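Every protein chain of the complex appears in place save one, which is left out.
Naming follows writing order (A, B and C), and every chain is counted from residue 1.
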């Protein structure tokens, strides 16, 4: 039976490649996440590319979780559009997340819990998963002691796993090996029960298949090593690779994992992690550590970034390198803490009273997160300013198979320090240099003593308030912004899609890169000429590459996950482009089909007179 | 001898009207400010209009202060351009602030301290002010006891006062009455010494005048009552008039005066003031008080506003009315704490993670400060959102003669509260109404209990996280922004200058209104067709009046005191206008001549093809 | 510390029928994990509200962010679920603006002692009539189990083997000591300091009643274990290590209270400290308003500048 590939609701047939979207929904804490994680492991072992998307309830227990998993032979760019197989472990999950199932898709539901209303455009499999699991446990009751038996959970997940594997025609052997590994410590009886459960699940589905079509997952031969890693993990690895020696943070969803990861790993690299009393203290510690010569980072989410505004500004004004990671989450104030958003771009760019220099970067996918994090440290060091590194909930919690970073390509920048002669005679911490970057003495350097300060100051660092001085020093600091964009602006954007003149150009940032790339490819298949410019550097604004890109676009689409179209507004501030905005901010990432719709719309629009590029205003 | 009026360096002659700019410079704490204050009092008594401008050193003692004072018969719109009379009490002051003297201007200098380099285009008066004052004290030595004598300062300021009054041909009698009032308690001997000192100063100058021209100050008949008041004082009075019942703040230059004023005055009106432990606590307290039904305000400057970012967002999301005054000061981080700036517009508009509604207003002059503060409270109440009220150091510390507010014109808005039926059955705190404004129950109302929250929530206030709910409630909240601008946008701008088509239109905000008006009038006298639109409401953006104004302008100038042209950028975000930016941010306010230069330049530019208004982008 | 004329706590009570604990229950069911200590705290609070016969319509419950901070939604009274760590400023604002309301602050140990810890000494010195109930589970529950300032985790230098799934930010042991919030509150001269335990609900309800009836700022730190993320400071842990404060303890003796708070052999439950003559900002503000009574007139104020 050929695999049914689903992209944007359409169905293609292939005999060799795989592209399956699974969605698991159930009560939080009920094992839904475990089942998803095991499926990820199984598919990874089959050599497939994985891309996950999860939404969590904001409560610790209770509430519905959704775990979506796309397995594909070849690069996977998004969590997929139409769901091929929906596994609904309870009614509420089906209600909330059932509509993602594509027409003709497959539903596997826990028939102990509920019965879905019939739908002729759906293939249903009932699985009394609780009952089956209980039966498996009953079957070994006589072989185990009371206390152990009491604590032993019925193998619900394993039944589900078997059913699911069979449903996508995947082999059971790797799962059996996995069960042996996981339950080995608990003895043969428990292992046996689980293997039986696995087979029961598979058998139960097998009996129902008949000649109905099922999606099929083909194993792929791996070509090289691949990592299975989340965005948060990759960001942390990137920070260590960048030479970070100090991290301070305060727990906050969805950034906490970064601190947890680093607390475990950083000390082995000689670094320290402090869990601070709040985000202000976290950033204060980082500034202290960086002032002392050690590369530093903190990571937080919106509420924490809000609290850091005052100290970020100090970093800009006193010229202290630091990386501030913002794993964006949904909603203003406490909002939607477990959902995603691209709503903090404004705060990252404008969050300061008066103005001091800073840079804003955004990670675009799990693989890129490594490199953009390295860039963030490099830019912070090169230009002695705070760099805000944007990630978001969907990227941070996404598990994705990616090629491991090629460490031979890793180049690290260290801050400019005074040379020996300079230290001997009248060292000036804030020397007014051509590019605005002044050599920074590190405590311990003889001849380098100075006082770092956020008050306006002369080249030496002594406070001064005359208009002339204020103006001169501000120009010095902001020259760094020009130097940054001149040196790195071109490098920190990425182009996808068609070259040459296109009907639709997409300008975007952050974690939607893959989705947009996928939509672009879909549009190309429909013979729409389309290209995509993805900004890793947002601020200072990389105007040249943007204008060059825009020059070859008839219309420009700016899709983003926030309320007011923050990137589109930022484009307006920096260019004279007329763009088509598409934005929403309800907590969930874009779908490829959603972007495709807008590409189609723009491609269709008659706009002979329209040109995205306008002459710059005076 | 006719008075020499100076506007933008040019000299006009009039026999009846007065327009004199005095500048006093000296060591901080040396009495410069006192002397300035006394001159203000003298001129006010003469019925003149006063407008002051001061810069302070950032240190408590030491450093140079500059006190500029313009006295005019008729409305005074700025602190004036060229200085007519410079009183330099020390060398450093002359160095730092001497260049403001207009060609042909008068210098009165303390010849005990220094001798200025000769300049033929200046009329010099040497005044050995310290010596003369000491002599006056010596003269009464025999009449006083040792201890009293020791503590009695030599009447330096009084000598200066006499000299200055004579220099501008002002009568000495009011000053003598003033001295009697002030020193009366110290006895006749001290009063006598001061009167002698006054006359000595006057005589000393008189001897030097000869037939040299001097500026002349004519008394004016007052038409009605006028207040002599600073921006900070007027803002505080406005807040009380608006019905504020609670204020919490944390000291910060240049906003502290507001808390100090209110601590003294508000309790008489039944309100409370708390000096909080920091700005976060201050705003937290205000939110508590407002939630409890009492109109609340806090006031701060940039660093404090930065710290309030998280709670401002809560106010937007949980829909709690509050007024947050930001008396902007110079520089990022600690920057230029005693200087002025319009650099916090970005933070006021964009300072939040993700997005919640808020309004931003700016006070434009001392008189307006009363009314705009009332507006801020009214809008906060009407739309249940935080209103950021911008002032700045120059406006806040400016002393100005203004007509007292006409209290019959005072209209106060109170928040919408649930009606009795609503409270009886299923009251919904966040009811999804047409204009987005939901009736707000106040603790104490039976049937109104609800939990205010910054987490996403349903109409009742219960937490909820579905995309549908998130989207619906966000739309509800942001509809208030539309309603606000629809109801009040037109009212909250002001137009000056020519009607009909003009060559140059100026769009501006905040404390530079007067300077720009004056420049506009100067340009009109040069037959340039020019108009000026001043925005009191910045956010939500009053697009209609702006576009209508723009439609009659050939070119648009946006002058502002900040680094990047924040208002110009905000115009770009909201409109398709092409504007000419003029901005600097070195701590000092604009001069009329400075703006005039740019008006002239734009008027001259050939830009037949240029039109400020462009078709809106798609 | 200064002293002033002292008035008894003024509570807004029900004028109609007395309310039962369940009458204070809202329609929103608590979202806490099964076995969470906060359930016990909530029912003790219901009981205390009923005993004090507080009028729900004139009662405001303020919280921050955390599992425990979800409490206001579960009570049928006015609630304010604000941001992380700002319970006390908000509560103080309410009480200052509306002294006629009963104000109760609630939250977690992270909310109250970490990010919000800077407000505590100032609330104590202002001494408004507010009860502040901290559900101390010695961890950050909502963010899934990091150390809080009260977490008791072995030090890194001890070299203990840590369970990799627990104490996620301190995988090799803590690098920091923990704090003693009770001793701190006494040093702040907080005018009422008590400690309860969610598994002693009757005692806790009594403490809450006393705290609510106390005139001034009352801190009640409650051990309220988090079975989901803290497998160290559990209910069992505290059952064995807490003891009731002996009757002979004089809570007005500050030195004795401090010594009791510093007891290293166990955790005393009950009222540790009371300072009944401490001035309160609410009364001080009333004194100022009274002194200026009748002097507030806008026309006059404006005239003063003419």
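Just so we're on the same page, contacts are C-beta pairs under 8 Å (C-beta built on N, C-alpha and C of every residue); 3 or more make two chains touch, one makes a residue touch a chain.
A quick note: this is a predicted structure, and the numbers were derived from the prediction, not measured.
Novice: Since one chain is left out of the picture, which of the remaining chains does it touch in the full complex?
Specialist: Touch partners of the hidden chain, whole complex considered, are A, B, C.
Novice: Please identify which residue in C:69, C:174 or C:198 touches the non-displayed chain.
Specialist: Reading the full complex, the residue touching the unseen chain is C:174.
Novice: Which one touches the absent chain: B:141, B:264 or B:525?
Specialist: Of these options, the touching residue for the absent chain is B:264.
Novice: Touching the absent chain in the whole complex: find that residue among C:25, C:125, C:144 or C:249.
Specialist: That would be C:125, which touches the missing chain.
Novice: Among A:21, A:276, A:379 or A:485, choose the residue that contacts the chain missing from this document, as touch is defined above.
Specialist: A:276
Novice: Can you name the residues of chain B that touch the chain not displayed here?
Specialist: That gives, for chain B, the contact residues 59-63, 250-253, 256, 259-260, 263-264, 267, 273-275, 277-279, 303, 333-334.
Novice: What residue numbers in chain C mark contact with the hidden partner chain?
Specialist: The list for chain C reads 1-2, 4-5, 113-119, 121-122, 125-127, 149, 154-159, 172-180, 183-184, 186-189, 254-255, 258-259, 262, 264, 278-279, 281, 283-285, 287-288, 291-292.
Novice: Where does chain A touch the missing chain, residue by residue?
Specialist: Listed in rising order, the touching residues are 225-229, 233, 237, 240-241, 245-246, 248, 265, 267-272, 274, 276-278, 280-294, 296, 310-311, 314, 318, 404-405, 407, 441, 443-455, 461-463.
Heads up, the rule we're going with is that only the chains that are shown with their structure count from here on.
Novice: Please work out the Cα centroid separation of chain B and chain C, and write it as a whole number of Å.
Specialist: 43
Novice: On a C-alpha centroid basis, what's the spacing between chain A and chain C, in Å?
Specialist: Those two chain centres are 38 Å apart.
Novice: Multi-chain contacts only, two chains or more: what residues does chain C have there?
Specialist: 83
Novice: Touching two or more other chains, which residues of chain A qualify?
Specialist: 303, 333-334
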